[in-house]
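A single protein chain has been omitted from the complex, and every remaining protein chain is retained in its original position.
== chain A ==
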């Protein structure tokens, strides 16, 4: 396993573009701390974002995992191109000839995906922990360590998303087209949802079906955290809107994403096995 990771590390780290993207990704993950510095001071209106409770435990777990998940697009580019480049450079052929089995090849890519997700999760955990310890109003151990399922959801979400990228890379074989396909897929999921709700079934069941789609199921894992903020809640109450949403992460949501991950990894393997290089 270490060998497979080392192989992938050599390939990635010697590539300047990947190196820059990976570094900037992790810098961006850290940069969420800068949100704390957002301060407005316009005469009587004083606004300090850090004081609005976004860094309160356990809310910070929800907020940070949601916001940082947006940066995953950087790694998506790296992952799609690390797969597609093997095709365009024909190095995949050479790798296999040199004695890497097809299973090992996919395993090395998937292990890289797992490592990226794991490191990201640890990163978000550490950054959030520091921010929370500095700004949170509540510092009891039991509160700090509650709602940690958002970190697990973050990890599963990243693994799922990157596995999808991996599959697209192998399926399309060209990084630019694969990324285009990814965007197309986002639109496609929404369109199918729209069509289902409009023509086929009720909007209720269309929503149910939609939550089974790969990208939608990943998005569902961590729901938007903004309406949970007390400031937003206050405004909601003032205008008479009921703002009680369900923010929980459910086990079946995990299950759907894990299932998609398995499907994507298996399809990548099957595709590689079937193709003549």
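Following the convention adopted for this analysis, contacts are C-beta pairs under 8 Å (C-beta built on N, C-alpha and C of every residue); 3 or more make two chains touch, one makes a residue touch a chain; residues count from 1.
Everything that follows uses one rule, which is that contacts and distances are computed from a predicted model.
Trainee: UniProt protein name for the omitted subunit, picking from "Transglutaminase domain-containing protein", "RNA polymerase sigma factor", "Sugar ABC transporter" or "ABC-2 type transport system ATP-binding protein"?
Mentor: "ABC-2 type transport system ATP-binding protein"
Trainee: Hey, which of A:7, A:22, A:54 or A:219 is the one touching the hidden chain?
Mentor: The single option touching the absent chain is A:7.
Trainee: In the full complex, which bits of chain A touch the chain not displayed? Write them out.
Mentor: 3, 6-7, 10-11, 14-16, 89-91, 93-102, 104, 273-274, 276-277
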